[in-house]
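In this view, the complex is presented without one of its protein chains, the others remaining in place.
After this line comes chain A, so read on.
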Amino acid sequence: MGKVFAFHGGIHPPENKKQSTRTPIRKAPLPKLLYLPLQQHIGMAASPLVNVGDRVLKGQMIAEPVGRISASLHAPTSGTIRSIGPHPVPHASGLESDCIVIESDGQDEWLEHKGLEDYTQLEPSALIEHIRRCGIAGMGGAGFPTDVKLHLGDDHIVNTLIINAAECEPYITADDMLMRERAHEILGGIRVISHLLKPSHIMIGIEDNKSHAIHTLESVLKGCDLNIDIRVVPTKYPSGGERQLIQLLTGLEVPSGHIPADIGIVCQNIGTTAAIYRAVHHGEPLISRIVTVTGDAVAQPQNLEALIGTPFADLLDAANVYENKLYRLVMGGPMMGVTIEHDQIPVIKTTNCIIAATIDEMPPAPPEQPCIRCNMCEQVCPVTLLPQQLYWFSKGREFDKAKHHNLFDCIECGACAYVCPSSIPLVQYYRFAKSEIRTEEAEQRKADHARERFEARQARLEREQEEKEARRKARAEEAARAQKARKSAETETTAAEPVQDINALKTAAAVARTKLKKAQKALDAARDSGEGDIPALEAAVQAAQTSSEQAQQALEKAEGAKPAAPAAVDTKQLKTAAAVARTKLKKAQKALDAARESGEGDLATLEAALKAAQESADQAQQAFEQAESGASTDAAAAGPDLKQLKTAAAVARTKLKKARDALKNAEDKGLEGLDKLRATLTTLEQKADEADKAYKDAESAAGASAAPAQAAPIDMKALKQQVSIMRTKLKKAEAALDGLEGDERTQAEQALEELRQRHAEADKAFKAAEQAQIDAAAAQGVDLKQLKIDAAMARAAVTKLERALAKTEEAQERTSIEAELVTARDKAEQLNKTLQQHEPA
């Protein structure tokens, strides 16, 4: 036996271990229902592999680990999955968490399983994976997944393996009984671990109050090839704490914020070693554990081998609990355990003890008294903290200071609270402070994360904006370049092709002229005043003149070339040209008349000008007429443009009317030129008739061609428009009818009748099309989504309006909102109805 060191502080509470060691470990009866929490350890919750109603066999994996720090879960017995959902779990909060509930079928039928043939021949990673698949987790404290600890050899030099068999907390005897009865399993487990970690030294730390267990272990270890030391340590709470035991056995202190592996030590609970043995040699996953059921309120305190998931009530029944004496149910030991309210809470992998205490055994905590600064807590603290300081900081919510005083090194052993003469629940304060700090840190992390995301988003938006801007600029540049290219191409083509932009040339000529004038003016001014650089100005005038002349020339040339432009005869332009020519002619005539009257001016020139104007006017008119006839034939041949034709007809009619009016006027006044007017009228009448006819022909043709077109893709909108146009026309016609009399009236009535008929037809067509569309949509179910969306939007509008109504107080606003609300409601209702009608389809 090697040297045993000591750790600071510690206490000696009454052990109360004898009660439960009198009888051997007994198998707990098979419970009807088993509740298996998906999270029994720190890290990620396991993810279920089974569905409700599935039959599972004993040992079948029902949940797989998620992430590295996670453990799988196996069915502890055969049965059916009854539900997967929230159920109270063993946790200080008393909250519910997701559990898989298995209804046992009583057959306890095993899944086919067998151990590994020879684990020493296996790759270490494969062996560890096997242990991981068996769901082995630390059975002492936090339930840390064992496979993670077994991987420690990869990145740490592990020279010492410590098996924690101290079991220092009062009442608990599960490990003690395990050692007494299953020492060979423990040894087998140690062998597996040492094969994986290859430590130079293995120590089993055990308290000196377990002489029976020490004796059994020693006898089993006799002749063992491994370098195993049983180190008996004095009974003192909390010698079973990982760091305390390491200090006891090696004299080394694990630095704050580090794990034992950092100083070359790995610690495993003794129960875990037995579980590893079973997993490796028998292929049995971790589905049961030994639980001490003790306390004064049970008749037979004992150790039960319970399936994971067994409700506490079943175990208490097995130990014959006195319901009337039961005052408090504690999960875990009296020092670190938690009181639970619910006896349906299940056993999990870390449940080592259930204490059913009477009121005398565990009376309610006496009221807290003020701290008298006696310093007893500091004397017993196994971590050499300053519990008193921590208490003040926690109470005063000075969490920063508490953290600086190493609050997070506190193992919450409860020694300080145990000795406190003022009965201050010190550990509660520390737990409170710790969880506050953790929450704060989590929030800070979340805030930082949110900031990062926000900033990233801002940056992205900015970048997108910039990119957009850049694209816009690029587009603008491109357009400018294209414009330039076009311009240069145009100037190039000017020489080659006479067709050019006369307007531009005109402007250029005008600009050149203006420049010339300005230059001239400047020169004149300069000459008058005798100041300035006259020769320069003269040169400028010269230059301006040249450029002006050039521009004019170019313009004239272009203008001269223009009529030569064949094919593209723009009737409109020609018309304008003819009109301009006529106006010019009139002006010239007027000027001539004025000149004659006054007897001044150059009559000859004026006459010549008049003649020229007349000629050009005639030419223009001729050109126009030619073009027009050509255009109209063209148009007629190409395909009648209904609209144009209609306009033409209307124009012809108007002209006719005007001509008639004029004729009447002339007749009334007895003016001359009546014949001429009459002739014009006849031509006009003819023309109007022609136009009308052309229009009607075209319309009928269009109608014929439109009908088949309608049949194919139904343009609902156009149809609707048509119908409404028809309706309007009808109304107008009706209104007009009232104002008419005699022959006209009959005519109009006829027309109206026709219109009505057409309207009816159009309406019919529209309705048919609509119906067809709805039918098609309903058949395909395409419209349903749209309907749904519309309905949802309408509903939302209603709620929003309602909210607005609730908020506004002004009567006027209210009435308007109310009116809106009513319409919105109607709409929503209607949509809902339609939706319901269509939904089953």
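Criterion: contacts are C-beta pairs under 8 Å (C-beta built on N, C-alpha and C of every residue); 3 or more make two chains touch, one makes a residue touch a chain; residues count from 1.
The rule we apply is simple: contacts and distances are computed from a predicted model.
Novice: What is the missing chain called in its UniProt entry, if the choices are "Response regulatory domain-containing protein", "2-oxoisovalerate dehydrogenase subunit beta", "Sodium transport system ATP-binding protein" or "Ion-translocating oxidoreductase complex subunit B"?
Specialist: Options "Response regulatory domain-containing protein", "2-oxoisovalerate dehydrogenase subunit beta", "Sodium transport system ATP-binding protein" or "Ion-translocating oxidoreductase complex subunit B" considered; the missing chain's recorded name is "Ion-translocating oxidoreductase complex subunit B".
Novice: I'm checking contacts with the chain that's been left out. Which of A:375, A:435, A:654 or A:837 qualifies?
Specialist: Only one of A:375, A:435, A:654 or A:837 touches the chain omitted from view, namely A:435.
Novice: One chain isn't shown here. Among A:97, A:520, A:573 or A:589, which residue touches it?
Specialist: Once the missing chain is taken into account, the touching residue is A:97.
Novice: Since one chain has been left out of the picture, which residues of chain A touch it in the full complex?
Specialist: Touching the missing chain: residues 39, 89, 91-93, 95, 97, 327, 359, 363-364, 366-370, 425, 428-429, 431-432, 434-436, 439, 442-443, 446-451, 453-454, 456-457, 789, 792-793, 795-796, 799-800.
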